[in-house]
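One protein chain is absent from this view; the other protein chains keep their places.
Read from first to last, the chains carry the letters A and B; within each, the first residue is number 1.
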Amino acid sequence: MINRFTSVLKAKEAGIIAWILLVGLVSSILSPNFLTPNNLVNILAQSAVVGIMAIGMTMVIITGGGGIDLSAGSILGISSVVMAMTIIPPELFRDTAAMLVLPNDFWIILKALIFCLGTGAVCGFLNGCMITWAKLPPFIATLSLMAAARGTAAYISAGIPTYGMPTSLVYVGQGSISFIPIPVLVMLALGLIVHLALTRSVFGITLFAVGGNRETARFSGMNVNRLLISVYVLSGVFAAIAGVILSARGNQVHPDAGTGYELSAIGASVIGGTSMMGGAGGIPGAILGAIFMAEVQNVINILNIPVAYMKPVLGGLIVMAVLLDQWHKKRDTGE
Amino acid sequence: MASSPTARKTGAKLLSLYDHLGIWLWLVVFALLFSLLSDYFLSYANFRNILRQASIFAIMAVGMTLVIASGGIDLSVGSVISFTSAVLGTVWQATGNIWLAFFLALLAGTLTGLANGLLVGYCLMPPFIATFGLMSAGAGFAFALTPGSIGDFPPWFEYLGNGMLYRLPIPVIVMFVLGLLFYLLLNHRRFGRSVLAIGGNENGARMAGLDVRAVKLAVYTINGALASIAGIILCARIRSSYPGIGLDMEMDVIAATVIGGASLMGGEGRIFGAIGGAVFICMIQNLFNLLGIYPFMQKIITGLFIVIAVFINEIRSRRE
Partner (left out) sequence: MRRILIPALCLLLVGIMAMPILAADKKPKVAVVVKTLTGDVFQLKMAEAARDQAIQLGADATIYQAGGQTAVQRMVQIIEDLIVQQTDVIIISPLDSKAVVPVFRQAKEEGIIIVCMDQVAEGDDYVTFISTDNYAAAALGAEFAKTVLGGKGNVVVIEGAPGSSVGDDRKNGFAENIVKGSQIKVVASQTGLWTNEKAMDATQNILQANPNVDLIFSCSDGMTGGILEAVKLAGKEGKIKVISFDGSSFGIELIKSGSIIADVAQFPIKIGRMSAETGLGVYNKTIDPASLPKFIDSGTKLITSENADASLADAF
């Protein structure tokens, strides 16, 4: 028992877990409304969108060589717009309340979901091609796609947000299975799959090898380009899934949806112990990082902190979390 | 047919000239193309506009070049601009002393840079996270200081942003002076060599006895100071302060720096390249405005232009 306890303390996620608990403890002292089952479920549900994006982002950052996906937020936007455009009949196009009246047609919804995830995959593939074939730095390649995808999303939606979705889709965002919201289940399921893939499969071994030292990986016969492309495609698909969840939760599709979410996802990955230098990191940490960020946001709202201090509090806590985590690690390795 | 030695020599010279000019050569090519597209493009008034618009990004890009050359990144520059602007406005409103406002605004930006430098240099935080934290903090504090805009600056203050000296806008002169200063610092001084060495191989630099922490501290502090200068000029241009003014600027600045030939892996950076990159980005925007391209298309085309510009640089460096 004690052994297991110390092993939890030494796990690389220990730092972030401690932070989540610490902030939780302080908040429940400050406000009686924090520590209620409802509110805790709330926090989890609010973390799902960033959490799902952070899963893809973590893989991208692990590839190293400046690996980063700045386009994730824009991919979220464009794929949810594509989804809405597939559902809405052309004559209702440009009507803000178009989808309020739409029935649950299984085939149309399936088609919309396929197009949505397909858009994410295509965007990710474009990123991968720019990075491997044209050898552009990932920062620049994904930065340009960030602009282009956002522009395209605005273009095809004519800039108009649409409210209301078929109720079966809304269920994906708002429903829950025995008190656990479906977005949380999706996040956990995806996280588990990717976690297993990273820890127990050839894909994971290749990913960490490429992230650790790209040249060595190449010399030992690994197909680095194929790996890079597949990782960016996955990141795109995950952003698209996050798009479905976000639209379904808010019951609205917005061409500007997900703006700035890429930075939150990167923040969640790094808070969770993923190194920006590549080669190290993990999915559980990323998801915990996303939960931490949602928790902080929730506390800020519950305590009615003035809006201007929201961002400073969030930024300050992120910096402190990473700082203390680093100090903790350094002490452990005895440097 | 074997070419004569002189011809080969001129060829090599041309190539090295091409490498030296980098983005500026492409600026000329694109300017020629653009002047075919719009009658208004090729005029003194328009170039004055482009340069004046670019000067703010360019001054920020000069600092960003140092940061990127040292192997880092600074996401907080946009927030530094907002924060500087808010401090400038608040102090001006409270005291009515423009010089005090000016000084404190500069100090606010420099201190933000210093905080970045401490976190990155001495606390060994990843630059992305440290500056992300200060980006959030700066943007928030700007609104905390003053939720709205503050105006009524003295008329001469606007001269700093919109004034002219011998047909050259003041911000453009500031841009060139700062550019030259930091070009000399980066390429002809020991400090510059240390920055490049740290960006190229941090462990090697440390072994060679360089004080990596101090150099990083200096680099981020300089960057904060330059961003606040850009912020003050921007406020002068609009003769008011506005707490949301720098939102999202960091991405344009980083793009300008990389288009200009800096490598995000560190160890490489071109001051005048970065200035050229800033001009490039503003020139594209200018063309969109002159042609009246529908806004949604602009983003798509801007993305393509950035890819093309960096791709050209990439091919050049691959050939070397």
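The rule is simple: a residue touches a chain if its C-beta (ideal position, glycine included) is under 8 Å from a C-beta of that chain, and two chains touch if they have at least 3 such contacts.
Keep in mind that this is a model prediction, so the values were computed, not measured.
Contact with the omitted chain, checked across B:102, B:220 or B:242, is made by B:242. Touching the missing chain, out of A:33, A:167, A:201 or A:223, is residue A:33.
The omitted chain makes contact with just one of the residues B:33, B:94 or B:165: B:33. Chain B meets the missing chain through residues 33, 36-38, 40, 43, 45-46, 49, 52-53, 56, 143, 147-151, 158, 161-162, 234, 237-240, 242-245, 247-249, 282, 285-297, 301, 304-305, 308, 311-312, 315.
One chain of the complex is left out; on chain A, the residues touching it are 31, 33, 36, 38-39, 42, 46, 95-97, 100, 154, 158-161, 163-164, 174, 246, 249-252, 254-257, 297-298, 301-302, 304, 307-308.
Throughout what follows, only the chains that are shown with their structure count from here on.
Centre-to-centre, using mean CA coordinates, chain A is 30 Å away from chain B. Touching chain B in their complex are the following residues of chain A: 65-66, 70, 130, 134-137, 139-141, 143-152, 154-155, 159, 263, 266-267, 270-271, 275-277, 306-316, 318-319, 322-323, 326. Chain B contributes residues 75, 119, 123-126, 128-130, 132-137, 139-141, 143-144, 147, 251, 254-255, 258, 263-265, 295-304, 306-307, 310-311, 314, 318 to its touches with chain A in the complex.
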